[in-house]
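A single protein chain has been removed from this complex, and every other one stays in its place.
Here is chain A:
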Amino acid sequence: MPLDLICPAGSLVSLKAAIDHGADAVYMGFRDNTNARAFPGLNFDEAQAAEGLRYAHERGRRVLLALNTYPQPDTWSRWTGAVDRAAKLGMDAVILADAGLMRYAVKQHPQLRLHLSVQGSATSYEAVNFYREHFGIQRAVLPRVLSLPQVENVVQHTDVEIELFGFGGLCVMVEGRCLLSSYCTGESPNTAGVCSPAKAVQWTDTPAGLESRLNGVLLDRYGRDEKAGYPTLCKGRFEVGGETYYAIEEPTSLNTLDLLPEMLKIGIAAIKIEGRQRSPAYVAQVTKVWRAAIDSVKKNADGFKPAPAWQAELNKLSEGQSHTLGAYHRPWK
């Protein structure tokens, strides 16, 4: 089916919220650094994963397991163990980034469906087809760096289903190719499954304003009337050439609702909602809006117009309460 709605499940409650509000599939991680949202209190142990699978399968939906960090040499077996558990549990697919781990999965569990994670940084059909030929991947999630015509070019030159990010936090860097977090804190998404980890965050109220620091590095300073956001490294204000501004990216979210007709037309298989770290209420609201929007565009692509109520609802949930079409819309670049 085109435009499957893939929603985040950071917990069993979120998983049920997503399924109840119309997700075609959810994605989750195990409770360790084998996935790129290795946050305290988040994710699933084996029993919870089994319960989540049961809940989803009873309702005809699917569960995907993110194993999308890069395995480390001395703890290699943690990642292969996770692949084994995924197969045993009956996951509908595993989302992998590492070529070595894919080789293991294909060899040990040839029936297990493989998706290439966004962390695999594949931005061309040559790269996507590499993973297809060598490991038989069925789907690839593209980094949030291509314009829609560039995405279309990928779709036209591969048999692999293409999944795009539709809504949520916006990585301005190529996923899997960003080490800013480890440069500042020692931990990056690739190895530790975290970006700008909470344990490195420090808030200080100073006469100059509220300061956010990451491992001691000043990321921003907020005036009394400014709303302070989570100090994600690339969304801080810095000095370049004597000017202080959001030198990398504003604290804004991705929202591609407007692009749904085009995504349908070019043959996008699935839309991913970011946010396994968000609350079950957030997941429920976002899923509900996107379910309605996708149903609407499938019914009548030419006449599709995002309902003002959907946009208002999503704006309320967005980081910094503003959103962007990101790289899909070329002028953003």
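What we mean here is this: a contact is a pair of C-beta atoms (placed from the backbone, for glycine too) under 8 Å apart; a residue touches a chain by one contact, two chains touch by 3 or more; residues count from 1.
By definition in this document, contacts and distances are computed from a predicted model.
Novice: Absent chain per UniProt: "ABC transporter ATP-binding protein", "Deoxyribose-phosphate aldolase", "Branched-chain amino acid transport system permease protein" or "Ubiquinone biosynthesis protein UbiV"?
Specialist: Going by its UniProt entry, the chain not pictured is "Ubiquinone biosynthesis protein UbiV".
Novice: For the chain that's not shown, point to the residue among A:Thr34, A:Ser196 or A:Asn215 touching it.
Specialist: A:Asn215
Novice: From the list A:Pro2, A:Gly81 or A:Gly100, which touches the chain that is not on show?
Specialist: A:Gly100
Novice: Looking beyond the chains shown, say which of A:Gly22, A:Gly176 or A:Pro306 touches the absent one.
Specialist: A:Gly176
Novice: Of A:Asn129, A:Thr232, A:Thr252 or A:Thr287, which sits in contact with the chain we cannot see?
Specialist: Only one of A:Asn129, A:Thr232, A:Thr252 or A:Thr287 touches the chain omitted from view, namely A:Asn129.
Novice: Which chain A residues touch the hidden chain?
Specialist: Residues 70-74, 76, 97-101, 103-104, 120-127, 129-131, 133-134, 144-147, 150, 153, 172-174, 176-180, 182-186, 188, 190-191, 215, 217-221, 237-241, 243-244, 247-249, 327, 330-333 of chain A touch the chain that is not shown.
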